[in-house]
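Please see the structure below; I have some questions.
As you look at this complex, bear in mind that one protein chain is not there, while each of the others sits in place.
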Amino acid sequence: MSMETAQPKSVKHVPTYCYNCVSGPDFMCVKVVDGVATEIEPNFAAAEVHPARGKVCVKAYGLVQKTYNPNRILTPMKRTNPKKGRNEDPGFVPISWDEALDLVAGKLNAVRAKGLVDEAGLPRVAVSLGHGGTPSNYMGTFPAFLAAWGEVDFSFGSGQGVKCVHSEHLYGEFWHRGFTVAADTPNCRYNIAVGANVDVTGGPCAVIRHADARVRGYKRVQVEPSLTATGACSAEWVPIRPKTDPAFLFALIHVLVRENGLAKLDIPFLRDRTASPYLVAPDGLYLRDAQSGKPLVWDEVSATAVPHDTAGARPALAGSYRLAHAVVVDADKERREYSDVEGRTAYEMLSQHIAKYTPEWAETICDVKAETIRRIANEYLEAASIGETIVIDGKTLPLRPVAVTLGKSVNNGWGAFECCWARTVLASLVGALENPGGLVGTTVRLNKSRDNRHLSVKPGEDGFMVQYFNPTNKEEWQSAPATRNLHQTLVPIVGHNGAWSQALGPTQLAWMFQGERPDDWSMPMPTLPDVWLVYRSNPSISFWDTKHLAEVAAKFPFMACVAYTVDETNYMADVLLPEATDLESDQMIRMGGTKYMEQFWDYKGVVLRQKAVEPQGEARDFTWITTELAKRTGLTEAYFGAINKGVSGVSPLKGKDYDFSLDPASEPAPEQIWDAVCRAATVTLSEGSEEHDLEWFREHGFYAVPMSRLEWYLTPTMEKLGLRYELPYQERLLRTGRELGRRLHEQKMNWWDEQLSEYTALPEWHDVPGRWIRNLENTGAKIEDFPFWLLTTKSMQYHAGGNAAIEVMHEVAQNLRGHAGVIMNTKTAAGLGIAEGDRVEVRSHIGATYGKASLMQGIRPDTLIIIGQFDHWATPFANTIGAPSLNTIAPMSLDLTDATGSGADIVRVGVRRVEATA
Amino acid sequence: MTRYVMSIDLRRCVGCQTCTAACKGANATPPGIQWRRVLDIETGEFPDVRRTFLPIACMHCANPPCEAVCPTRATTKRADGLVAIDYDLCIGCANCVMACPYDARSIVHEAHFAYGDTPMASEAKRFDPDRIGVSMKCTFCVDRIDLAAITGQIPGVDPEVTPACVNSCISGAMQFGDIEDADSSVSRLLKETQHYRMHEELGTEPSVYYIWDQS
Partner (left out) sequence: MKKPFIRASGLASPKQQHNWDWRAASNFIAGGAGGGLLLCAALAALAGLDAFAMRAAILLGLILIGGGLTCVWFEIGRPWRAMNVYRHFSSSWMTREAVVALTVFAAGGLALLTGASALGVLAGILGLGFLYSQARILAANKGIPAWRHSASIPLMVATGLAEGAGFLACVATFSATSSGSAVLLGLLVLIAVRAWFWKSYLNGLVADGAPDAALRVLKALGPRLLLIGHALPALAVAAALAGMPGRAALATAAGILAVAGGWVLKFTLVRRAAFTQGMALPHLPVRGKGPSGPAVKPGWKIIGQAHKV
């Protein structure tokens, strides 16, 4: 290549977006000099509408290298070595697009000929998509293809389910339509962040919100075993023992409820917006009105038990009351009648339940001083400033500026249900749930509509909002799973809202059960899919027990991967399809509203990702690839039908007063598709007053209309509909668990019994870290050989960007402690004869991983941390940096799977020096 | 008179290296060369530990030791406070590298690229042979400052004429502007806050102010 230093002939600044991680989209511009992308820049034209003021985080600055990385796959390839495995050179050879598409379409057509579902009742086509839904912001019209196709199995996860904030997703959405949950940071004054690493993972929107809050003087207490960047930026660091967070949070509730008492809590909120007054029978079920079946409350006005929605009643929050007659409804709608029965309010149940969880008790579990726990609880209560109000867009709302936020491995895996419950209860007790300053959900994924969570709030049973659990009754329970992760069979709460519910099932079961299955397995044997399509996903790095996973992946009969470089997963592929990457292709997506992690906007609208530069080599826009596959599988009609309905786009292409729908017969090119999407989106957003085409968007980048900040908070909507949050007592979960247990036992399946224990009305502490220790001992290993906890933490430079192959990211990440190494406590290391930079082996009972010791004071002496997900052996560049990975040595195990189907990034390990630094 | 300065609010910085990467992009620095970076400094002993993120680069000193020692006058202090290097004069003697107490300067003797000896298209486009064998450092994005003189825009206000790191900072930690202008955002911010300049005892009079608390 020649060196060019001449004056450029053309310089363009092309507006587009970055959605490399779940915290997107964020705005940026690509500087293009004579057709070559040279720089990433903020898009200041979006500063007014974008919460992060038109800026992107460090990851986006790797996109130029991502475009020109010489290790890219730039032609379609096929495998020539029929043998698959880590030690088998795939022998990829370049082929034409025609041959590649025909190969894939041929396999798909064979599936259609046989039937979409196989003899085990499982889809013959499986699709794996990468991190947290981000691929949908790059895969153009592929969702329309999937819709046109029919049954697809999304079970083979790349980390979703186990690497996400899984219990938060499921329970957050259940309790307050919070698929993820955040502090209302702009108004918050006190944030207890239990492992929540927002300054690393929350994207630029979270970073600026918290930076502003710091300068304003809010207090954030970081409760976490190591001092992450977020901890570093907090006012206080509480180095808690790993996985003991539920005990800490229970003790906070104890201080509020038992030491401060109801009088200091937000009584109106508890009484009117929660189920605290509902009366509970001695058998643990709600006492109900015999006629209406509605839960009863004790009306202090009439001194009688009345249905919860009785007008004019003033329900009692505390105490127990005698009822002459009531009924309870148990699992499978079994109804029992009670006479002269004592009913305790749900709040009373909570108060008695929490009595034993004192700060002194928690100190023994968490290794955090009781006085610290008590102080934090009291600071939280004081900061809640119960009674204060704030005016937002002309409406007066309670201001409750306190929030407990949770991070990954706290809010997924065993113990996560307890944590999610406890922190939502903590918000409820002070009226901070879904009120300004408090704890707010961001969006929904298991309910509709994705773009406005308020629309998902509809009246359901018992005065709560409607929930769409997977049925557990005898007639409807799915006894033969329709997906390989059994999500509808095993996890009622994950629901059945399409790909999201599927992908959030117990994804490790899909991988595990391809190997061993429980002895009392009584369902059809899980099969391998005939065709496996992988897009922006590398589960052989990002899942657990990655060695085993790669072995399973090698068994799949046909695998087509959209490939950027060769990587650890597509090493087993039969066909590689090179995609035009982030800066080389077009797509329009929605932006604005409220969205994780902390995207709370004053606008909503659409933003275009656009081809800033021509694709390298033979790489093609994924919409083009998809359209070709639709053509070659005879799905053109259904595919464009789905596009016309708005799948893949942002609005239907045809609506009242407008019609931009595409004619399948004309075989519209990707540009025509996006042009129609642009027009439909603007007409819809502007309510017919404006229409902009693709060319307009190429220049302007985005289109936004204002949105009221009132949409950030759900409580006004709940109030309008007269609904209560299903807190603190979990009668529905208790019943659901009982039903699920009956169904499984009817099928003679006892292997999910431990998981059934999670279905409780009020969570108990159950030695959560002990589960990992018992798992270790069950394999015959000795605990003394594995004296440390190994955890992982995210890195803004790498997190979810799939950019381990990007040189500049590696370079800048090295400025921070611990990257590509093993972080351990300085004193612990000294005791083991380990010095900074020494190469160490970190060994669990399933294997070892290697890296350089990075010594810090800011980590518990009993804990090690490995940042990110590495240990690459195939990905060019990444395979040279020698970075270790927790994933290599963390097991997949049924013991370590919670009731939602999730696990956590934690494993017991030993560590030793293998050689000194040169 | 104009004197451009930068303020960095350490309360805001999260150590994300966005500015580091943005600078590398804006100035096309070779692998391993960072005209600015954010340091990760840990102090104290478990459990009383603090971690602080400290962005560093050329401080554009009013009394720059690098300028005094430079035998070629390649390094100059401009009237607007910027310390500049004329790559055509510099002989790469590294005296300025030794004189700088901020570790801001570096010399690259051979061209190398992100993925080996062959530049990517983006690297080839902007490879500047004049920067081989000479002293380099943060320029406060001098081209942008000079553009302001032509367009009439205001550095620190208009992004086109503001340093890339300041533009990129996602925590809003950085401000840039004329400290001689009492109304500039940087002047106003410095009035409201407590701040220091690094190694002030060395008499260098740096143009970078680190904010650590409100006043």
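Order as written gives the chain letters A and B; numbering starts at 1 within each chain.
As a working rule, a contact is a pair of C-beta atoms (placed from the backbone, for glycine too) under 8 Å apart; a residue touches a chain by one contact, two chains touch by 3 or more.
For clarity, every value in this text was computed on a predicted model and none was experimentally measured.
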Touching the left-out chain: which of B:Pro65, B:Gly81, B:Pro119 or B:Gly172? B:Pro65
Per the definition of touch given earlier, which of A:Arg817, A:Arg843 or A:Arg908 contacts the omitted chain? A:Arg817
Positions on subunit B contacted by the hidden chain, ascending: 9-11, 13, 32, 37, 39-44, 50, 52, 54, 56, 65, 68-74, 89-95, 97-103, 106-107, 109, 132-135, 194, 196, 198-199, 201-204, 210-214
Mind pulling the subunit A residues that touch the left-out chain? 213-214, 217-220, 232-236, 814-819, 836-837, 852, 854-856
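As a convention for this text, only the chains that are shown with their structure count from here on.
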Distance between subunit A and subunit B based on Cα centroids, please, to the nearest Å. 38
Which part of subunit A faces subunit B closely enough to touch in the complex? 1-5, 33-34, 36-42, 44, 52-53, 55-58, 61-62, 64-65, 67-71, 199-200, 204, 207-208, 211-212, 214-215, 227, 229-233, 237, 239, 796-797, 807-809, 811-813, 815-817, 825-827, 856-861, 877
For the complex, which residues does subunit B have touching subunit A? 9, 11-12, 14-18, 20-22, 24-26, 28, 31-32, 34, 37-40, 42, 44-47, 49-53, 114-116, 118-129, 159, 164, 167-173, 214
